[in-house]
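The next block holds one structure in the form of structure tokens; read it before the comments.
The other protein chains are all here in position, but one chain of the complex has been omitted.
The chains carry the letters A and B, assigned in the order they are written, with residues numbered from 1 in each.
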Amino acid sequence: MLATLEGAVIASVLVLTAMGLSIVFGVMRVVNVAHGEFYMLGAVLAWYVSSVLGVNAVVGFVAALVLAPLLVGLIAAAADRLILKHLKYDPDRTIVATIGLLYIIQQTTLMTFGPDARPVAPPFNQRLALPWFEWGENGLEMFWPWGLSITSYKLFVIAAAAVVLLSLWVLITRTKLGLIMRATQQDSETALAFGIPVGRVYSVVFGLGAGLAALGAVLVVPIQQAHYLMGADPLLLSFIVVIIGGLGSLPGTVVAALLIGMSDGIISVFFSPTLAKIIATFLVAMVLVWRPQGLFGRAVT
Amino acid sequence: MTVARKSGLLHLSVLVALIGLFFMLPPYHSGNLARIMVLAIYAMGFNILFGYTGLLSLGHAMFFAAGMYGFGLAINLGGFPLLPAFLIGMLSAAGLAAITGFLALRTTGVAFMIVTLMFAQTAYLVILYFGAYTRGDEGFVIQTAKRSVMGIDLTTDSARYATALILFGLCFVALARLVQSPFGRTLVAIRENEERARMLGYDTGAHKLKAMILSGLISGVAGAAYAMLFGYVGATFATVQYSIFPLLWVLLGGAGTTIGPLLGVFFMFYLIDFSSSLTTAYMLIAGIVLVVLTMFAPQGLMGEMRKRVFTWLP
Partner (left out) sequence: MNILETHNLTKTYGGVHANSDIDFALPQGKITALIGPNGAGKSTFVGMLSGRIPATNGQVVFDGRDISALPAHQRIQLGIAYTFQITSIFPRLTVLENVAIAARRRFASNPVQLKTRIATALGKVGLLERAEEIAGDQSYGHQRLLEIAMGLVQDPRVFILDEPTQGLAEAEISAFITLIKSLAGETTILLIEHNMNVVMGAADWITVLDQGRILASGTPEDISANTAVQAAYLGKTDA
């Protein structure tokens, strides 16, 4: 039960990060290897913003929640304009270029902010005890066992992720920007012919994708500290999610993120984390080998 | 002069220059050059698959590490003598490449890159998991006493340089001949247009698998040689970073050229050597080089040379 709730927290952050990767792949057909670094950048900027604003944890956190994803999104959009556009979004070359981008972002962060892990204070953090149900002598009984608890902040993370997901869904299905994005995803050449500024759409999408990763990271820093090497795990997990969910399929991404997030929590309770990672990584590779369209994706003909 | 003569002469002069450099350079640089030659073997192994067959693997570190650990564990835990241990290293890499190739070659393009990346990540985690034997991130040292063959101590500067040069020379000449052979030309045909090659009656699947095994084998030679000559085996060499390095070297030097890998390693090594004296964030240079290369010189140094000066270059 505790493992499930902890898993839900992991899944919430993961779903945002993976969604960013999925949108970028879905619309632009670009595999963004630097995605984990945008996540890391979001976390480090969250620490920077909240520590500059200083005194009040709530003010600092809210400011970080707004500013960090925005800044990261702008940086990503600039990278799209400066680099990816010039590669004409060629799949192989963009992968190599985003690997380069990964090192540039990671090492620039190291040079600017140093190698230390940085904590961010959560805006609120009460411990909540959780009830436990069990069949006893008098039928179903309710316990309040010691140790079975979660903090209010972690519940907030789950709620926040749900809100962001809903807004994203509204953005994509109900707004003009969403319509333009979907049109570009269907057929970028036709979209261009209909006067859609595909270049600008790509920049917005790339920025949005990175911003989502940063948002996930801001939510996570009160639980985990910000560090310049923290981008690797989210990148790997996001890849896993996007692959299992089906490349570019948004509902698949959500389902897969929940699945992986929850199972990551559960598996790591029973096995050593390394073994859990070995199993997860290997299984995902095998999924790609046998079903390249993902578990939930449809076959491309 | 025929093309074959010209290219033979070119490769010979590279080897002669490498011999000459040992006598001219101070020990610090000849030590570097030994390391560069070993890493260039790795880059050449990667180049078979990426440069000649057109398959971009992002998981070659697992083959380098297989060679390294195959060799290191065979000596330290298995108690094997040097040469059999070296052979075990090579075979581990080739075997791993065969399995990986059999599975990963079912995919193409982006999926192939991610599958190889994930297999390599699995291999890295396996090394960490068996930390009791591999000593994980910390790695282990192969004692100087065990690093000698037929009474020759491989840890001296000159023996190390000579061994690196011999191994490099063998791979260099063998690969230069291979890419001129019908097999090598068929790999190029697959790189250029796989469907056409298949419809000319070539079993492209089998060719790609052979290229993968050969590429893994050569990468394993490099890994085993690194452990043998520098006496250290560590999980760092199995990280994603060491899968990215050969890509960087080959792109810099020129994919699909025989001399490109050596040139790429050489430039990158001294670039990082130079920049790490200025900053700890030396990987920044690697990142910038990658981005700039993909944007402005996708053919690499030798590739641009081939386009402009030596059109006959193999």
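Quick note on the criterion: contacts are C-beta pairs under 8 Å (C-beta built on N, C-alpha and C of every residue); 3 or more make two chains touch, one makes a residue touch a chain.
Predicted model only: the values in this text are computed from it and were never measured.
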* Structure fact -> Considering the complete assembly, the absent chain touches shown chains B
* Given the contact definition stated above, which residue among B:L18, B:A123, B:A197 or B:A211 touches the chain not shown here? -> B:A197
* Asked: Per the definition of touch given earlier, which of B:V188, B:L271 or B:M295 contacts the omitted chain?
  -> B:V188
* Residues of chain B in contact with the chain that isn't shown? -> 182, 185-186, 188-189, 192-193, 195-204
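Just so it is clear, only the chains that are shown with their structure count from here on.
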* Go ahead and note the Å separation of the Cα centroids belonging to chain A and chain B. => 34
* Structure fact -> Residue positions on chain A within touch of chain B in the complex are 31, 83, 86-87, 91-93, 95-97, 99-108, 110-111, 232, 236, 239, 243, 272, 274-275, 277-278, 281-282, 284-286, 288-290, 292
* Tell me, which parts of chain B touch chain A in their complex? -> 56, 58, 103-104, 106-107, 109-111, 113-115, 118-119, 121-122, 125-126, 128-129, 240, 244, 247, 251, 279-284, 286-295, 298
